[in-house]
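Removed: one protein chain of the complex. Kept in place: all other protein chains.
Right, chain A next:
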Amino acid sequence: MSEFRKICALADIPRLGARVVQQASGGDIAVFRTAEDEVFALHDKCPHKGGPLSQGIVHGKRVTCPLHGMNIQLDSGDAVAPDVGHCNRFEVKLEAGDVYLKV
């Protein structure tokens, strides 16, 4: 059964940046923080050529993959048109300044 587990404090993620949650299996998860202090989590793998999205520049509710510049929508995991592609999303929540990830 999946449940929310604490991963870090919001302050541990830079604003307009991301941190990576390492997983034993299933690939790393990138946790993003926007300018408005919203948090989103995506599989840390660009649907285009597998670039680490966690290392990209975050703007609005988007992240730009550092390898070839594909933009991914943080709240849906979809590539921004006209690009196509989808990146798996994970549920995250913010509670009392801490970030919880559903695993």
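Convention: a contact is a pair of C-beta atoms (placed from the backbone, for glycine too) under 8 Å apart; a residue touches a chain by one contact, two chains touch by 3 or more; residues count from 1.
The rule we apply is simple: contacts and distances are computed from a predicted model.
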Undisplayed chain, where the name is taken from the UniProt record, one of "Transcriptional regulator", "NAD(P)/FAD-dependent oxidoreductase", "Cation acetate symporter" or "Protein-export membrane protein SecF": "NAD(P)/FAD-dependent oxidoreductase"
Where the missing chain touches chain A, by residue: 3, 5-8, 12, 14-17, 19-23, 28, 31, 34-35, 49-52, 55-60, 62, 64, 66-69, 71, 82-83, 101, 103
